[in-house]
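With one protein chain withheld, the remaining protein chains of the complex are depicted in position.
A and B are the chain letters, set down in written order, and residue numbers restart from 1 in every chain.
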Amino acid sequence: MKALFIISGLGILAMLAEIFKFKRALYPLVLIGILAALVANFTEFNNNESIQAFNNMIRFDNVALAFSSVILITAFLWFILANDYFTNETSLTDHFSLVLFALTGALMLTAFSNMTTLFLGIEILSIPLYVLAASKKNDVKSNEAGFKYLIMGSFASAFLLFGIALIYGATGTFDLLAIRAKISEGMPLFFYAGIIMMLIAMCFKVSAAPFHFWAPDVYHGSPTVIMALMSTVVKTAAFVAFMRLFLVGFGSATSVWAMAMAGIIALSLIISNMTAAAQSSVKRMLAYSSISHAAFMLMGILAVNPIYSMRAILYYALAYSVATIGGFTVLYRVEKQSGNTYDDFNGLAKRNPFAALGMLICMLSLAGIPVTAGFFAKYFIFTALIGSTYKWLLVLAVIMSCVGVYYYIKVIIAMYFKKPTHQEPLLIEKSHTLLLAIAVVLVLVLGLLPNFVLSV
Amino acid sequence: MGYSITQWLFGILSFLAIMFALMVVFTRNPINSVLYLVMTFFCIAGHYLLLNAQFLAVVHIVVYAGAIMVLFLFVIMLMNLNQDTEPQKTLMTKLIAGLIGGVFLAVLVGTLKGAEQLSFSQTGASQIGMVKNLGIVLFKDFLFPFEIASVLLLGALVGAIMLGKKEIK
Partner (left out) sequence: MINTIPIHYYIFLSAILFIIGAVGVMARRNAIIIFMCIELMLNAVNLLLAAFATLHNDSSGQIFVFFIMAVAAAEVAVGLAILSMIYRNIKSIDVDLLSRLKE
C-alpha cells in the first residue's frame, strides 16, 4: 500500500522538478524512492494491516506484495538501463513522470480486488505507455507504434468493459470475492460470455496469439529502452492481473475458460517460436520470444493450482524480467553502435568479452538451459501443470523450447564464432557494466538457489 | 394489450441510436460521422433518462457531446480532413469484418437465454440515479478509484502536452 503512494508521489515530484529546477537531483531521487518503496513492501509483509483498506477496492496481501516487489526490482534495474536515454531527452521530467505513473498502474494491478481498480489500473498503466511508445516525435515508426498500441489497447479495453458489464449484470457486484462466492449459485449464460470476453481482452493485453499481431510491430517501432520496459514491467503486471482475475475471481468456473486458454497457449507457442526463428533482427526476435514467454506464464495460470501456480509465475516473472533487462542492456549498446540485426552481434566476444559473456548467460537463461534461472522457471511451470488434464501442452512446450534454443543460440554463435563485421570495440558505460553484472549474478543466484524465492 | 409511453420511447430511441450508429460507420465524410455520433449520444442520453439516471444523462451530454466530440471536430478542422477522399479497404476485409461482427452478435444473442427471468427488482421509480445517492456511494465505497483516477488524468495530461509541444533545444 505504501509503495503505491510512494511511487505516485514520485511521479508528481518529477513534474515539480521542472518548475523548481532540481532536474539533476531527480534521477538519484527516483532510485532512492523505488528502494524506499521496496523497503516499505518488506515491512508490510505478513502484516495484514492494509488489507481491505478502502472498502476492499485494493488488497495488498502477501501475493500482491511479492509481485509488486518483483515489479519494483525490475523497475529499479530498468532505470539504471535507461539513464542515458533520460539524459539525452529534452523533455526529461515528462518521461520520468510518465514512467512513474505507469509504474503506479502496474502496482495497482498486483493488488486489485475489484473490477473498478482492475480497469483503472490497466488504463493507468497503458496510457503513459502509448505516449512513451510514440515518444520519438520525428520518427514515423515510433509514432505508428504508439498509435497501433493505442488503438489495440482501447479496442481490448472495450471488450474488457463489455465483459465486466455482463458479469456485473449477472452478479450485481464488481467485487472479485463476491463474484467468486456467487458463481456457485448458478449463473445465466451471458455471465460466461462475459468471462470469455474478459479472457479475450486480457489475451490482447498480454499479447497471446491469436491476439498478438500488434505486439511485434509496437515493440519494434518503440525506442529500445521503452521496449525493455514493455516486455518486463508491463508484461509482469498484466500477468499478475490475469492471474488474480482468473484464479481468484473465476477460479471456480474453470470449465468455461480452461479449454479456450489451452488453445490460446498452444497457438501462441507455435506461432511465436516459429516466427521468432525466422527473424533477422534481434530486437524483433526478442519481441516474438516475449510472446512465447507469455504462453509459458499462461500455462502457470492454466494449472489452477492455488499454491504452485502463483509461485511458479512469480519465479518465472522474476527470472524472465532479469534476463531480459540484461539482454536489452547489450542490445541497446550494440544498436547504438551499429544496428539490431544478428550481423551486428558478429564477433562481439572479441570486441567486448564481458558484454558477450553477459549476453551469453542472459540468452541461456531465456532459452531455459540448466543452472540458469530460466531452466527452473520452466521446470516449476511444468511441475505445476503436470497435475492438470492438459499434459499434451507439456509435450508441445518442450518441443517449442527446443525451437527457442535455436534462435537464442544463433545470437551466441554470432557473438563467439563469426568474424566481426565492425572492428572497433564496443564501449559500455560503467553503469551499464554494473547493471549487466547485477543481472548476470541474479540469473545465476536464482538458478543455483531456486528455493529462495519459493520459500517466500 | 397496447404499448405504454415508455415502451414507445424505448423503441424509437433504440431505432434512432442504431440508425445513427450505422451512419457513423458508413458515412465517408469524417465531419458527418462526428455529427451522427453526437446524435447517437443524444439517443443514449434519452435512454439514461428512461432509466431514471438524470445525473448520468447530463454528465454524458456534457462530457461526450460537449468535450470529446468538440475535440474531434477541432482535430478534423485543424488537419483539414473534411473531404471524403478516404481510400476504401478491400471488399474482402469489409466482408470479413462484417462476418466476424455477425458471428459475434449471434453468440451474444445466443447467450441471452436465461436473461428473461431477470426483472427489475422494484416497480416504482428508482432513486439510485439521484445526485445525493451517487455522491454518497462515490465518496464512501469508491473513494480509492476516485482518488487514483487523478493519476490517470495527470498521466494523460502530461503525455498529451509532451507530444504536442515542440522540442526545446
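In this text, a residue touches a chain if its C-beta (ideal position, glycine included) is under 8 Å from a C-beta of that chain, and two chains touch if they have at least 3 such contacts.
Nothing here was measured: the structure is a model prediction, and the numbers come from that model.
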item: Candidates A:137, A:180 or A:422 - the one touching the absent chain; value: A:137
item: Missing-chain contacts mapped onto subunit B; value: 4, 6-7, 10, 14, 17-18, 21-22, 24-25, 30, 33-34, 37, 40-41, 44, 47-48, 50-53, 55-56, 59-60, 63-64, 67-68, 71-72, 75-76, 78-79, 81, 86-89, 93-94, 96-98, 100-101, 104-105, 108-109, 112, 115-116, 118-126, 128-129, 133-134, 137-138, 141-142, 145, 149, 152-153, 155-157, 159-160, 163-164
item: Interface with the unshown chain - residue positions in subunit A; value: 115-116, 119-120, 123, 127, 130-131, 134, 137-138, 140-141, 143-148, 150-151, 154-155, 157-158, 161-162, 164-166, 168-169, 172-174, 190, 217, 220-221
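Methods note: only the chains that are shown with their structure count from here on.
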item: Residues of subunit B that touch subunit A when the two form their complex; value: 107-108, 110-115, 117-118, 140-145, 148-149, 151-152, 154-156, 158-163, 165, 167-169
item: Sites on subunit A touched by subunit B in the complex; value: 8, 11-12, 15, 53-55, 57-58, 90-91, 94-95, 97-98, 101-102, 104-105, 108, 114, 116-117, 120, 123-124, 127-128, 130-131, 134-135, 137, 169, 188-190, 192-193
